[in-house]
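Every protein chain except one is present and positioned as in the full complex.
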Amino acid sequence: MPVNPEQRAEIAALQAGRGETRRAVVPALEEVLFEPLPVLDHGFVRVVDYMGDDAAVVQAARVSYGRGTRRVSEDAGLIRYLMRHWHTTPFEMCEIKLHVKLPIFVARQWIRHRTANVNEYSARYSILDREFYLPAPEHLAAQSAANRQGREAPLSGAEAEAVLAMLRADAMRSHAHYQEMLNQDADGAVIDPDRRGLARELARMTLPLGTYTQWYWKIDLHNFMHFLRLRADPHAQYEIRAYAEVMLDLLARWVPLTHAAFQDYRLGAATLSAPALEVVRRMLDGEAVSQAESGLSKREWRELMAVLGRPADID
Amino acid sequence: MPVNPEQRAEIAALQAGRGETRRAVVPALEEVLFEPLPVLDHGFVRVVDYMGDDAAVVQAARVSYGRGTRRVSEDAGLIRYLMRHWHTTPFEMCEIKLHVKLPIFVARQWIRHRTANVNEYSARYSILDREFYLPAPEHLAAQSAANRQGREAPLSGAEAEAVLAMLRADAMRSHAHYQEMLNQDADGAVIDPDRRGLARELARMTLPLGTYTQWYWKIDLHNFMHFLRLRADPHAQYEIRAYAEVMLDLLARWVPLTHAAFQDYRLGAATLSAPALEVVRRMLDGEAVSQAESGLSKREWRELMAVLGRPADID
Amino acid sequence: MPVNPEQRAEIAALQAGRGETRRAVVPALEEVLFEPLPVLDHGFVRVVDYMGDDAAVVQAARVSYGRGTRRVSEDAGLIRYLMRHWHTTPFEMCEIKLHVKLPIFVARQWIRHRTANVNEYSARYSILDREFYLPAPEHLAAQSAANRQGREAPLSGAEAEAVLAMLRADAMRSHAHYQEMLNQDADGAVIDPDRRGLARELARMTLPLGTYTQWYWKIDLHNFMHFLRLRADPHAQYEIRAYAEVMLDLLARWVPLTHAAFQDYRLGAATLSAPALEVVRRMLDGEAVSQAESGLSKREWRELMAVLGRPADID
Partner (left out) sequence: MPVNPEQRAEIAALQAGRGETRRAVVPALEEVLFEPLPVLDHGFVRVVDYMGDDAAVVQAARVSYGRGTRRVSEDAGLIRYLMRHWHTTPFEMCEIKLHVKLPIFVARQWIRHRTANVNEYSARYSILDREFYLPAPEHLAAQSAANRQGREAPLSGAEAEAVLAMLRADAMRSHAHYQEMLNQDADGAVIDPDRRGLARELARMTLPLGTYTQWYWKIDLHNFMHFLRLRADPHAQYEIRAYAEVMLDLLARWVPLTHAAFQDYRLGAATLSAPALEVVRRMLDGEAVSQAESGLSKREWRELMAVLGRPADID
């Protein structure tokens, strides 16, 4: 359960609030405001605040281009134009703030995106709950033999069970030791009055990387899309992709025109290298190009054929 | 006049809008939302959007410190604590978006603050109006003899008049040439159908640095205060300080607790170097320390005595 | 002439220096170190310092991938792989520092790239020389009718001459007024002992945007390429493109493997949107797709056909 009853009550109170504003309001996002959207077994994403909407992107672009944009009559067309030509600054004019609960090893990937603001729960000050990530059976995948950072199909029965048992046992025992070192039980009571308890900032180091942490994370719309492009990608680790997918839905609620352009010009787009473009031009001229004479490596050839929806015959 | 009747009507329409939101609302800032607050002779600052309030700073801090912050019962106390100890990330959780009209030479100082988002009016796309900055007589100051980047008292009558006449004449003539090169008059009509007109991106280069430009500028609360600390400082050039002072008032409206802490721990504070602290300790012990035996340079001695509110006798 | 005899002597002294280092050295870049490479009529770019080389990119990548990269035996292959898959952090591990002299209106475009370090000549402290940009006749282009930010062919004789005369006259007169307001002649001597002279920070505002300024500019290799991709693009204004082209040559000297990959995967590459890819797939299947039934706008259709090297027949 991602939130406890106390938190649930706090969220309900926030959701009951209503204020009047002259600022842009996005009803579809207001609907889910403060609501924890579940991810993985104990995680969540919830929108805590936002600023701006599709119209704010358009307005910022019109400031830049001045009277020059009067000809582009529609917002959707202008947003598509901005996206297509990588005019990124108007998208920086909107912000979203999320509260995220996530395993530490996911947090470590996530934090590599530097253009964002973060306040993370501090295990120097406070004690971490006994919550850790255990993959569902269908995500307990084998190491890929072909791709060093990839996964293959899920492990089969006995091996999967053994793995889950080890993950659970390590996490449970480490957390029990954590409490014992802190000399404090789950209710915060002192275990042994004759002991002093290890400093929190040290005791945490015995906890596994699958332990859940949480943070507030704020980012502008341009960098939010950049994050999603990298983390909703099939090459991203499943566990961070699960978060990215929930956030993609939030993007669609928040800025539907921008989301549609993002689908066409980023998520569904492909960049072809100079040699790949040359191959496509030859093929369109009716030439039967083979990998061997394409100038592309086998790997690039396969990637190109996948993009073009053609078989990647390699002799 | 900073805005024309068309813009005035557009602003009135925005100000008439009302929406319902579950987000934090700051009534004192809503009051001035969209309103151009005049700065210099043709400039303005107007708040276009904002996100968060004092409570958002507190909430972000409580996420970091977890249950550890329950002891700090008051928001004001926690904000002062964060400010005093340079815990800056909670202040990054709020954003403000401004529309600013300002002379280009001011814009060139302003843009040096990199941690902000900007959409500037583009003179590649559109034509700049004939608006340029002419200092009021009390700001038409002489070069300081003591400080290479400083000003002294205003120029006296005849010199001031001569300077103003040159500034005005250069600006008027350059703008007339600008239009002539563009082959387009003030109403946008072609001047001479037999000429093609110089590209806008080139014609602009004859305009003086005192010409007004405008931009949307978005920044988080932490970096906003950093900007204000540098630009509301007496050493900042008067023209950018005039903007900073209007923005300080906006800060007070937006986040009054943060503004009060900012006054005490930043604007009104002073950093004493290790040698300066040593001098203060000796003075508090009753010793009559002179500059010569202080280990400080004359300049640092004067700065320290000013901070301490004491005469800077130097033998 | 971009540099004066005094500066020439200083540069020669720097170039004569030799030190012994254990760091990576790039002889092809050392050859041009400190040398001002001319751009436009008075501008230059000169490399002042650098850190790292192609091997430093590879080394950083191998730290990330650990033993996992042993299979990629060649540096060139690994660099191409990193570039193709947008693994950008290894390219951030190299730095270059340039001294650039450039017109202020170019500097205003340039500074929009925020991920760089800058020290600009300050006209608050010091006096600007009488150097301003005058386009060569072939760059004195007419405004494009089709594209609001574009240029067409050069202006013809009489119009060009008139424009040049205005640009020159404005610049000369503004600089003469600048000196008069400062009460200081070209040799730094006081003009009229009875006047006090306007503060430098104010006098500068009468100078035109074509005046030359200069700065030290430091950037990492990843962001350097990002800058070059945007500014060496045909849509960039000619004047900044002239700088980008000199810097592209420096890139080739500094990191030849990275430069080659950059040509293939960035400069010569094209991004096809989801609908554009669909068109290409249909065409490869032998279908005769027309713009009308392509789902692309006319503008996007023309862009796609240009990329594919095919005629853009639109009914």
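The first chain written gets the first letter, and so on, giving A, B and C; residue counts start at 1 in each chain.
The criterion applied here is as follows: a residue touches a chain if its C-beta (ideal position, glycine included) is under 8 Å from a C-beta of that chain, and two chains touch if they have at least 3 such contacts.
All values reported here derive from a predicted model rather than from experimental measurement.
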Selected residue (touches chain absent from view) among C:52, C:150 or C:210: C:52
Which of A:80, A:200 or A:218 contacts the chain that the document leaves out: A:200
Among A:159, A:185, A:249 or A:293, residue touching the chain not depicted: A:159
Touching the absent chain when the full complex is considered, from B:3, B:55, B:176 or B:272: B:272
Per the touch definition above, residue among A:47, A:104 or A:261 touching the missing chain: A:104
For subunit B, residues in touch with the removed chain: 65, 68, 84, 86, 148-149, 230, 263-265, 267-277, 280-281, 283-284, 300, 307-310
Touch list for subunit A against the chain that is not drawn: 103-105, 108, 111-112, 114-115, 118, 122, 124-126, 133, 135, 140-144, 148-152, 155-156, 159, 163, 166-167, 169-171, 173-174, 177, 180-182, 195-202, 204-210, 237
In subunit C, positions touching the absent partner: 14-15, 17-25, 30, 33-34, 49-52, 56, 59-61, 63-69, 89-90, 92-93, 95, 97, 99, 117-122, 125-127, 214-216, 218, 220
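Definition applied: only the chains that are shown with their structure count from here on.
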Same-residue or different-residue interface between subunit A and subunit B, half as cut-off: same
Distance between the centres, which are taken as Cα means, of subunit C and subunit A, whole angstrom: 34
Whole-Å gap between the CA centroids of subunit B and subunit C: 29
Subunit A and subunit B, separation of their C-alpha mean positions in angstrom: 36
Junction residues of subunit B, two or more chains touched: 118, 122, 125-126
